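Missing here: one protein chain of the complex. Every other protein chain is in place.
Here is subunit A:
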Amino acid sequence: MDPVRSSVKETPSEIKMKTSKKKRVLTKDHMLAIGFLTPSLILIAVFVYGFIGWTGYVSVSNWNSLVPDFSFAGFENYVYLFQDFRFQADLRNTLFFTIMFILAVIVVGILLAIMLDQKIRQESLFRNIFFFPMALSFVVTGVVWQWLLNPSTGVNLFLSKIGLDSKWYTDTTIIPGVEWGKIEFGIPVALIAVVIAAVWQMTGFSVAMYLAGLRGIPEEVREAARMDGASEFQVYWKVILPLLRPITVSVVIIMAHISLKIFDLIYAMTGPGANYVTDVPGVYMYETTFRGNYYANGAAIAIIMLLSVAIFIVPYLISSRKGES
């Protein structure tokens, strides 16, 4: 078993003693591990995996009224959704929300982290301020930004004073608005407001991550690049950024799963919006299930959301497991 130990000459009795002792400890560890893990595993198995299974089962049933109906419907609910105007709009919104949100969080996060890494005074004060929106709930963020961007009271009044559009927050325009399926494909203008609020809340997290990453890069690396004649910009672009790639991967995964399942922020800030310009699958699922009693449709939306998150998480988990072993 253990090559180093077996190569050392030992008397048979000694070997026997050691192995038997090791075995006993192992089984004790095993029993304790089982005892320690069982409560958590049961809770997770029932409350998460069990209930996801239930949702999957309902998503292929005919239960679209107050009365439970578990008869098999095949993929009818899924087919219905993908042909549905509202769900198509949700998919478009989720796609563009996720892209804009992640890009902004990464770019702003890196910039601020690099600035905080310049041996500045009062660094911890700046860090605290950048970080504090993280602790707020998405609901508070949504309410605050709704008030802030309100066309008749908020900062948009400033826009109208200098002659610009102050109503973009409730605009239903979609840029560029190409016909695609039942919807216009493109970036809904009103959705940008939600992206701003989400970026405001989550950037502190990526700043913290990148700052930790920057602190992990030894000064010699930068020195060596400078010695080779690289400009300060090149040092960051060609040397530091590639070294930060693992952190970027983590940030993308974490932000993607937040963005794909977002509900609170939209619910509190804009709601589905006219023509569903700011609607997301989470809000649709909630409304169709608990307001409309379309349990099977709601379950199908939930399963689609679950799968979209899984596309990001599963490869990440597999690769990080490889990294550990």
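Some notes on this structure:
Note that in this section contacts are C-beta pairs under 8 Å (C-beta built on N, C-alpha and C of every residue); 3 or more make two chains touch, one makes a residue touch a chain; residues count from 1.
One rule holds for everything that comes next: contacts and distances are computed from a predicted model.
Matching "Carbohydrate ABC transporter permease", "ATP-binding cassette domain-containing protein", "Cytochrome c biogenesis protein ResC" or "DNA repair protein RecO" against the UniProt entry of the left-out chain gives the name "Carbohydrate ABC transporter permease". Among the residues A:136, A:221 or A:241, only A:136 touches the chain that is left out of the figure. Note that of A:188, A:213 or A:273, the residue touching the chain absent from this view is A:213.
Summarising the interface, subunit A meets the missing chain with residues 25-26, 28-30, 32-33, 35-37, 39-41, 43-44, 47-49, 51-52, 54-55, 58, 112, 115-116, 118-120, 124, 126-140, 142-145, 147-148, 152-155, 157-158, 161, 200, 205, 208-209, 212-213, 216, 219, 222, 246-247, 250, 253-254, 257, 260-261, 263-264, 267-268, 282, 285-286, 289-290, 295, 298-299, 302-303, 305-306, 309-310, 313-314, 317, 321, 324-325.
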